[in-house]
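As structure tokens, the structure follows; a few thoughts come after it.
Subset of chains shown; positions unchanged.
Every chain is named by a letter (A, B, C and D) in the order it is written, and numbering of its residues begins at 1.
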Amino acid sequence: MYIGKRRNVPLQIRVIFYDKDNAESHDLKDFSDLEPLLSQADGRKKWIDIIGICHTDVLDKLGKLFGIHPLILEDIANTEQRPKFEEFDHYLFMTVKELSYQASAAILFERQISLVLGSDYVISFQEESSPLIEEGRNRLVSGATRRQEKGPDYLAYRIIDSVVDQYFDIIEKIADNIEDLEEKMIQDLSGKPMRSFMRMRRLLSVLLHSVFPLRESLSRIEKRDSHIISQEILPFFRDVYDHSVHIMESVENQRDILGGIMDVYLSYQNNKMNAVMKVLTIIATIFMPLSFVASVYGMNFKNIPELNWPYGYLYFWIVIVCSVSLMLYFFRKKKWL
Amino acid sequence: MYIGKRRNVPLQIRVIFYDKDNAESHDLKDFSDLEPLLSQADGRKKWIDIIGICHTDVLDKLGKLFGIHPLILEDIANTEQRPKFEEFDHYLFMTVKELSYQASAAILFERQISLVLGSDYVISFQEESSPLIEEGRNRLVSGATRRQEKGPDYLAYRIIDSVVDQYFDIIEKIADNIEDLEEKMIQDLSGKPMRSFMRMRRLLSVLLHSVFPLRESLSRIEKRDSHIISQEILPFFRDVYDHSVHIMESVENQRDILGGIMDVYLSYQNNKMNAVMKVLTIIATIFMPLSFVASVYGMNFKNIPELNWPYGYLYFWIVIVCSVSLMLYFFRKKKWL
Amino acid sequence: MYIGKRRNVPLQIRVIFYDKDNAESHDLKDFSDLEPLLSQADGRKKWIDIIGICHTDVLDKLGKLFGIHPLILEDIANTEQRPKFEEFDHYLFMTVKELSYQASAAILFERQISLVLGSDYVISFQEESSPLIEEGRNRLVSGATRRQEKGPDYLAYRIIDSVVDQYFDIIEKIADNIEDLEEKMIQDLSGKPMRSFMRMRRLLSVLLHSVFPLRESLSRIEKRDSHIISQEILPFFRDVYDHSVHIMESVENQRDILGGIMDVYLSYQNNKMNAVMKVLTIIATIFMPLSFVASVYGMNFKNIPELNWPYGYLYFWIVIVCSVSLMLYFFRKKKWL
Amino acid sequence: MYIGKRRNVPLQIRVIFYDKDNAESHDLKDFSDLEPLLSQADGRKKWIDIIGICHTDVLDKLGKLFGIHPLILEDIANTEQRPKFEEFDHYLFMTVKELSYQASAAILFERQISLVLGSDYVISFQEESSPLIEEGRNRLVSGATRRQEKGPDYLAYRIIDSVVDQYFDIIEKIADNIEDLEEKMIQDLSGKPMRSFMRMRRLLSVLLHSVFPLRESLSRIEKRDSHIISQEILPFFRDVYDHSVHIMESVENQRDILGGIMDVYLSYQNNKMNAVMKVLTIIATIFMPLSFVASVYGMNFKNIPELNWPYGYLYFWIVIVCSVSLMLYFFRKKKWL
């Protein structure tokens, strides 16, 4: 799993001015173009989308432009950042982890998305271009969003909501993987499936560590009274909060299932051993005495009366067959067969 | 187990007007009939029962009619919804999961019931027709409910209470199943009972995830001061709350019992192995030395004095019998026999 | 264990009027005698003791007489009730579980005792006649209680205190049982002791589920300011609360000990297996090579030089004895012997 | 471990009057001497030390003299008491458990010390004479305490602090024992070390149950505003509180270590079994086929061509040596050797 490596993503700055009726998109080549452009906003709401958070100089300049605290800028640039929420007088800050799951290799990819939400603007910072934000952007530009009249707070909600929705997808896929593995593991008692389960457990762990602080943040948003998020939009955030709680419960549930599966697996291994040992014991119990009897009559004592009986060999076989039958009966009674 | 698939249930709208003395039931064919009908309520209390939440257009219209928040409508339509409680100025919203248990196949079925509770009406939304609500409706229409003078808040309590009562039934059945399995598992050490126990654990988990948020909701109802639930009815909700706590403890208890059973099972498997190994060891310990002795006298050395003794063969058997007796004594002393 | 079956206990109503100096006991035949009798109380404190809670009609009438909420009456009649505490304006309600332990069969019996405590009366409801209450009654009537001047709140405390004291006895007995079992289990590795331990764990669980809600109730009594329990008596309730906390810790402690014992047991089973396997391996390691050598000289090759040596047989035994000694030395060095 | 047996300790009453400069000690023969003595206090601070809490009549009289609540007197006399803290208008009450550890036998001894702290006096009740208090007393009398000008609250702090310090010693000794055992356990896989570890776990449990309620008490002392403990002395109590938290963390830590050791132990037992099984399997895999081959040439068929080959016996040995070499190679490749 990728965690925290700083990827060198080329800088992209994209600005969207939008109001109830229209949305106007600008792709900037250079940061210096931003300030003149913003002066053309004309009271429209602004969405500034920055791709490539490794360009710290740009972050610094943007920070100065919008009055963002230097520590926040550090948080934006640091991809090992734990999801967090900070409230300031004139803006809110939030980071979330976008996760994408490659089911075939059981790998989770992490992309950090940070949001700075002001009263009439939202700035999004992407570690690298995220399809989720791309889609939201397209919908806004194409006018597919009915609620365009709503402010940047609604926009922020949409972004967070789509991230959380993706968590649902991921946990569902992981649950499917676990179910698949559960079926297969019965066939393979070599201990290898345990490693796959361990992998699943780690993925759940990553998911939990992404969603747990997010839930915390959302709970704080819900409780505090910030003028930046309007009363009308608050229920939407409460809704995402509920979803995050739901995800956490699902993760816990899946972990619980994994724990149970491991117990079953151990029990199967034990049972396999029992089965193997039974075969061995049955074979040994039958053939050791027989071999002994055969050895006895292979002895070279001068005077072994049985050897001279005319039907000695026949009697020998009769004794053998009887004792084997007896043993088989005994094993059957003991439910070993 | 069915979770979250949208079933295509034909729409039914049923309206009951009732007061202290009478109850009048109407089955509507079409949503457009609802508004005119409601104008005939004449101050009587209203219970509007919607079956088939997949008809989102109806939900939308109803939402507009009663001023229900769009997010709540989404929650009603989403059967993967976690049970929740929301408080608004002029109505309360609550979803619960009705569960029914098919003991033979150890399957739980889930049906979502949502309630919108206003000061003089209650709207119930059923995923598909639930016998619980059917029964409550019949009782109300037939006048079997003594407390008909009570308002929609009491009606809502009755519905939630019957759902919770069913949880009690289910947990009792699961407990019975677990007890049955516990008896059977001693006979079958193949690891298969473990899977049955796992199944039980998952059922308990589903139950827990239905009742836990319900308990939370009820606790919030109890604490807040809503004008929609009257002081007189509050103790009833507190009572359901107590029941939900009781159920959670029972689930925890059953999980604990399951955990203990698995420990016992593992211990039994170990013991079985011990028993098998003991048999093998006894057999080998007895017959390996005997076979060796027999082999010795099967050797073809020119000069083996014993072979020429007149009673050599007899002596041989005496030695064999003595040593076997000795070993058996030894095993008995070691408590292997 | 008996839980929740409604036993058909004949109704008994017993009324005691008492003040500082005297106590006067009346056994009533019929409920209709109660009201006239109560009018003779003359300002004395009243203890009304009802045995047999299956007589719901009596409960209903009593409820009307003393103004008890219908839900409380339901709680009194329902023996599957979780212990609870409810506060009303003019009375307090509390249920506790009296437990009695039959150590020989490791069975817990449960009897529900409910108390309705008013400012000058206490009503006790017994599922069936409890020796604890019987004893308290005798003491009161015979004047053995020094604190007779104290009110019904003290009486209620005494009843609850004696129930809690019995929990101490029970947990001590269970601890003794566990200790006994711990000694025995070393002898019996068949997995059967595990079931006994499981039984103990369930008993502890029952105890916990009786004392946990009781502790909660007592904590609420202590915190709230009810005029029904006087300031003077509050420290007594705090004392019972401390006891209930102590019991919970003891139960947790015993559960912990049980958990540890199970680990030890598993370890003993493993060790037993190791011991058995070692014997097998030693036997096989010694006799398999010997048997092979003996077999070699039992072969019928035309030309086996050793067979014709004059002391071949002697040499054979010398080789055998040497190699066995060597192996024994090797096993001793490996600490297998 | 000794818990709760009432020991018959002869009564000792010792009174110390002290102020900034002097300390004056009196040993009383009889309780009746106490009251006259106290009247000679002359405004000096008083420490009354009672040894032998089984003399309940003395406790009662003392209780009346100082106005101590009867329940508190019961708590003082009851050595099975859970450590607790109670606040009254004119005095504070506290019990702690002095523990002493006999490392050789891994036994903990418990002595209960109760303190009643008034504004100008402290009364200590000892189950039996405790060296800790003896030492504190000597220091006070001999003037070795620099802070003699401080009041009874400081004295109480000193006593509690010395008890808590002893907990540190004990946990350190237990940690040493655990470390010793960990080294030894590798040699002894018989399951016996598990019992020693269990013993350690119980000792930790006793320690935890002594320190946990103490921590609670100290936290309450710190938070409440009692005129009996002066502002100047409060930081000292906060310090003991910190120590108690530290001890609890250490206990948790040691429990965690014990848990880990048990896992390792189980793993070692498993590995031992693996090693034993490997030896067995190697022996069997080598000698079973060899024995078979030897048996074949011991058969008495009329016509076995190999038997008549001139170098048949030599070829036989060549085949044997080759196949053994092959098997050994195979085992080495499989890392069994």
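The definition used in the following text is that a residue touches a chain if its C-beta (ideal position, glycine included) is under 8 Å from a C-beta of that chain, and two chains touch if they have at least 3 such contacts.
Keep in mind the model is a prediction, meaning the values are calculated, not measured.
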Whole-assembly copy number, given 4 chains displayed: 5
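What we mean here is this: only the chains that are shown with their structure count from here on.
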Shared interface partners, meaning chains that touch subunit C and subunit D: none
Classification of the subunit B:subunit C interface as same or different, half of numbers criterion: different
Chain centre separation (subunit A, subunit C; CA means) in Å: 42
Sequence positions of subunit A contacting 2 or more other chains: 298
Touch-based graph of the chains, sorted into line, ring, star, complete or other: line
In contact (per the touch rule at the top): chain pairs: A-B, B-C, C-D
In the complex with subunit A, residue positions of subunit B that touch it: 69, 71, 82, 84, 187, 189-191, 194-195, 198, 201-202, 205, 209, 212, 262, 265-266, 269-270, 272-273, 276-277, 279-280, 283-284, 287-288, 290-291, 294-295, 297-300, 304, 306-313, 316
Touching residues on subunit B, where the partner in the complex is subunit C: 235-236, 239, 242, 245-246, 249, 253, 256-257, 260-261, 263-264, 266-268, 270-271, 273-274, 277-278, 280-281, 284-285, 288-289, 291-292, 295-296, 298-305, 336
